[in-house]
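Sending over a structure as structure tokens; questions will come in a sec.
Note that this complex is displayed minus one protein chain, with the remaining chains in position.
Entry: chain A
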């Protein structure tokens, strides 16, 4: 498959100089695969919206600053097989007394109108930029300023650029076609709007944490040997960010302290 993708057969003899054989190397490069953290849930895996459960890798419960190996898949299995069957009924049992809710209720009409208005807003922008071009720009900002290695200065710059990008999205986006029926560009645009908010959120969180922790490396916080330097005295908590009802107000940080009873917290060291 590597050959199909790259047109290079790894392991094949590439050159021979003075009797030394050189074989085609397989080129690899670190890339962002996962987003660390996720939706806040309680111990029953229910989100801050009552009755809405988030299970699997979309929630933050089993991984925080780090997510290694197949832990994302394992979390889906563990939450689905072993946690949710014992927790969701606690919520459902209380719902048995409620009658079925009608779609005629004003709350339904309000929610439906909200979605409809947002679709109309996006379709109505009629600017010059495609969804993908803005998405790509967001990717470059994230890679450059909120990547594996980041600095306070870079993060501030990233937040500034993302705010400008959101303005660009709100004023210069172009979605072809109509809102009736399937419109993949509209679908992508709705996702992209969330991605910009998500990117900003990640940058706020990284900026607030003056330490190098887990998969993240704040370049200002490293040991003399260039290893990640954690600060358990000041940042021994999970950073939960509360939405303020609109996309322009900065989210509020709520600290959930970490409490370990059975294990001793240590610094991981790959050198030994």
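Definition applied: a residue touches a chain if its C-beta (ideal position, glycine included) is under 8 Å from a C-beta of that chain, and two chains touch if they have at least 3 such contacts; residues count from 1.
The definition used in the following text is that contacts and distances are computed from a predicted model.
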Checklist outcome for this item: From the options "Asp23/Gls24 family envelope stress response protein", "LrgB family protein", "Peptide/nickel transport system permease protein" or "Succinate dehydrogenase / fumarate reductase iron-sulfur subunit", the chain left out of the display has the UniProt protein name "Succinate dehydrogenase / fumarate reductase iron-sulfur subunit"
Checklist outcome for this item: Across A:133, A:244 or A:267, the one contacting the chain not displayed is A:133
Checklist entry - Just one of A:29, A:43 or A:81 touches the chain that is missing; which is it? => result A:81
Item to check | Residue in contact with the excluded chain [from A:170, A:185, A:227 or A:247] | outcome: A:185
Item to check | Residues in chain A touching the chain absent from view | outcome: 1, 4-7, 81-82, 85, 130, 132-133, 174, 176-177, 181-182, 184-185
